[in-house]
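Every protein chain of the complex appears in place save one, which is left out.
This part shows chain A:
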Amino acid sequence: MFTSQSSAAARIAKRRLLRSSTARRVARRAVSTQVEPPPAGGHLPGIATSKFLRTTRDAALRTPGITWRDDEHGAPVREIIGGRETRKMNVYQAVRDAMSIALMKDDTAVVFGEDVAFGGVFRCTMGLAEEFGRERVFNTPLSEQGIAGFGIGLAAMGQTAIAEIQFADYIFPAFDQLVNEAAKYRYRSGGQFNVGGLTVRTPTMSVGHGGLYHSQSPEGFFMGAAGLKIVIPRSPIQAKGLLLSSIRDPNPVIFMEPKILYRSAGTYGFMASSEAFPLTCIGNVVEQVPIDDFELPIGRAETLTTGTDLTLLTWGTPVYHCETALSMLANPPPSLAKHVPASLRSAKVELIDLRTILPWDVETVLESVKKTGRLVVVHEACRTAGVGAEIAAEVQKKAFLKLNAPVRRVTAWDVPTGLQYEKFVIPDAIRILDSIVETLAY
């Protein structure tokens, strides 16, 4: 695992590891035969050419579930796509575009957070202060609990409050405000008050070298907080449509943006990236994004590929790792070929992007699992009490007799994400392939 291992103990440990399952042997060898260390986020041959990215105008305008919102309140919605334009955007530009539309159309909307008036560390608010004024797009002091509470107050006054928490790892100081105040506001006032205008945006998931406090995926911690919604987009179109929906949803929403997807492949410096390390992006996650105002549905998963043999469920960054795993399953590279039984290569896997974590789309997932009889859930957060645990429990209850294999979870290990261990902790395409093979062969 680590190049410098040479002691006898390390050799024994390695041998012990190598004695484990076939697929794991594959994973080891695949890694150890590489000359260069894998890039941040692992090898993702398919991401720039991901077939889930809508890179033409026509494909973009036909995004499933899209609802156009180009008219003022009350006017009929135009369903026609003719005459609509798209522009090439990556995720951070799409996020910015959504906020720009929200600020333009809604006079009560304000955007605030640490350094957001300068564009924020990931550039998602670039130029918004200049465009809409510093009284609407402003920096806050460094105080996450304060930011959340302040946003709750604003929202309680009927305003649209769009807060940024600089990293999902720093949402914990705001945890109390979000779970005890925002989530319960409506309930505890017997419906007299609500903070539906609150949206908290925050960059999430790993980038390969974030270490303890720049790698976490805290969506699971909020899952039991009824009253909140949690949304995680996978691409520019999804980011824009889902963020506009989140901003307008009459409930407080935590919108988590996978930061490794923000920009095209490369490593970026400060104010174009993160506060304490350069942002490394894994691929050209670029789409033609409709420039009009549109929304995508919250609470609804999207089926990306249909299949009958196994359901692969994920959200955010791992969508692309799953895509890679599926292409390896169908066409294993020579180094993997002998570990992927030929009989499994033609398996039809149904890949679902969950998109909304709370409330999650039980119906779509169940329908799929009842058809396929097998479920693998992939997420970057740790396994114990992660989102996958809830999904597995629900699925085994509702589809027990339809299951042909135990529900399998591919997740981070139950350890903190130490800097040097990150690439081993976060699941990658090989781990996913491994679980698919074992679940299919169960």
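Everything below uses one rule, namely that a contact is a pair of C-beta atoms (placed from the backbone, for glycine too) under 8 Å apart; a residue touches a chain by one contact, two chains touch by 3 or more; residues count from 1.
Keep in mind that, in the parts below, contacts and distances are computed from a predicted model.
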Completion exercise
UniProt lists the protein of the undisplayed chain, choosing from "Ferritin", "Methyltransferase small domain-containing protein", "Serine palmitoyltransferase" or "Pyruvate dehydrogenase E1 component subunit alpha, mitochondrial", as "Pyruvate dehydrogenase E1 component subunit alpha, mitochondrial"
Practice task
For the chain that's not shown, point to the residue among A:Leu142, A:Ala226 or A:Ala441 touching it.
Solution key: A:Leu142
Fill in the blank from the handout: The one of A:Pro173, A:Pro297 or A:Pro359 in touch with the missing chain is A:Pro173
Practice task
Write down which of A:His209, A:Arg263 or A:Arg374 is the residue touching the left-out chain.
Solution key: A:His209
Completion exercise
chain A residues touching the chain left out here are 1-5, 10, 13-14, 17, 20-21, 24, 36-40, 114-115, 118, 121, 139, 141-146, 169-170, 172-173, 208-209, 211-213, 267-271, 273-280, 383-384, 410-411, 413-416, 418-421, 424-425, 427, 431, 434-435, 438
